[in-house]
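Every protein chain of the complex appears in place save one, which is left out.
Going by the order they are written in, the chains are A and B; count residues from 1 in each one.
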Amino acid sequence: MRTEDIEGILRDTLRQEVTEATDGLLGLEERIAAELGERRPRLRISDWLRLLLAPTRAGRIGQLSVVGATAAICLLVGVFVASQFGLDRTSSGIRLTPSQNADGTQEILFVLPALNADDVSVVGTFNAWEPTALSDEDDDGIWTASIPLPPGRYEYAFIIDGRWWGQDPLADEYVRSYGEYSSVRYVGGGDGA
Amino acid sequence: MIRSKCAAAAGGVILVLLAIGTAACAEVSVSDFAEAFESIPVSDLGRFIAAAELGLSQADFPASQTLQLIGRLAATAHSPQEKEALLLNIVIAMEDGLPVDGLVTKGLEGLARAVSVPLIEQSLHQRLILIAETRDLLYAKGIFSVEPGSPQSVPTALPTPRFNLLVSHISDTLADYLEGGGSPFEGETLCQEVRFRLTSLEGATLVAADVDLVLKRVEPADLTRVALSAVT
Partner (left out) sequence: MYRVQDEVSLLRASLEGETEAWGEMISRYKDAVFGLCLGFLRNRADAEDVTHDAFIRAYVNLRRYNLEKRFSTWLFTIAANLCRNRLRYRRNHPVAELPDEIHGGADPATIVARDDRHAGVREALTRLPYGYRAPLVLRFYNDLSYREIADVLAIPEGTVKTRIHRGKAMLKECMEERDPS
């Protein structure tokens, strides 16, 4: 089989797959219009996360979904955060990326809703598994810390009042380590999977 | 910073540990390691110091973190023999010129999670085998390491730091998989896991061409063989 054949077959196949599934797209415009309602394109802020708009912070926040052992609350919010100097732009136009520092590190935001906790910290490969404290200055139960990290892969967990919590909703992946969960984040780099 | 619970220790030990703590922020030397090993104490000091010298001569050696590991290990309530057994895995890696990052961070994590030292040793031992076998695998596939600055003999000869990163990530992926209960016979899955890890780090810490080189040459059966070496 020649390579040109492959290209042709691939094109046809991909088109055919879409054609077969297209009825799923019927009414998409209406559904989206209904969901958007009167909404204008602007930042959408939830009361829970107002803290994150503090002027010095910029970070990667995608969909936040929290199910905690202590919190019986499911929080589903899409939040987009702008730094005080404007929106993050890269050459591809839009990117929900952490802000870049001059030394090549990126400010990575660690966020954990932990109502009624006295003490929240994060431990991981970036701090030799020695706790870095998160803070909740306005006492709304949302703890945060911003840590500059060079590109790479980082394993970590939270410690809430002495108890380890390894499943960060913002993590890219989870692994098992010593029988417990750890979270993983990738900083910088490609999108292969 | 390094903590010490050695209440019976002479004041000199405290000073030594403070010096190690300060040195961790500045440049680390062999004598820092010597003092750290003495605080365990290890029985074969000469061997351990020689290994530290070898380690320090490598550009990508995580000196400060390794010192922290030794210091925190010294502070735990286990026998010197058990602590030495744990460190021996790292020493062997240093002697063989194998990357130790994965071992050191796993050791630090285990101590932070209050896992018993013998269990941490078990985990490190398995990882050490995987690291060694992974390096052998890459060599068998024609992917070599050369000292940075040396002329590249073949296009598949990578500077040692880049080579070591590949070894670290491949072996770490296999170790995580096996520790999570995965079977070494699931070669296809091992391949997918390795692919995911390596491609996720392209452009971050791994060079895309290096990743492609590995993914092109390594096959499921190869990873099964490596994984089996660690569990049998």
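As a working rule, contacts are C-beta pairs under 8 Å (C-beta built on N, C-alpha and C of every residue); 3 or more make two chains touch, one makes a residue touch a chain.
Here the structure is a predicted model, which means the values were calculated and not measured.
Shown chains touched by the undisplayed chain in the intact complex: A, B.
When the missing chain is restored to the complex, the residue among A:10, A:115 or A:133 that touches it is A:10. Contact with the chain that does not appear here is found for just one residue of A:36, A:115 or A:133, A:36. Within chain A, the residues in touch with the undisplayed chain are 1, 3, 6-7, 9-18, 20-22, 24-25, 28-33, 35-36, 38-42, 44, 62-63, 78, 80, 87, 89, 91-96, 172-174, 190-193. Residues 192, 195-196, 199, 202-203, 208, 212, 216 of chain B touch the missing chain (whole complex, contact as defined above).
The rule we apply is simple: only the chains that are shown with their structure count from here on.
Each chain gets a centre from the mean of its Cα atoms; for chain A and chain B, those two points are 30 Å apart. For chain B in complex with chain A, the touching residues are 65, 68, 105-106, 108-113, 115, 119, 123, 169, 176, 179-181, 195-206, 208.
By the touch criterion stated above, chain A contacts chain B in their complex at residues 123, 125, 128-130, 151-153, 155, 164, 172, 175-178, 180, 182, 186-190, 192-193.
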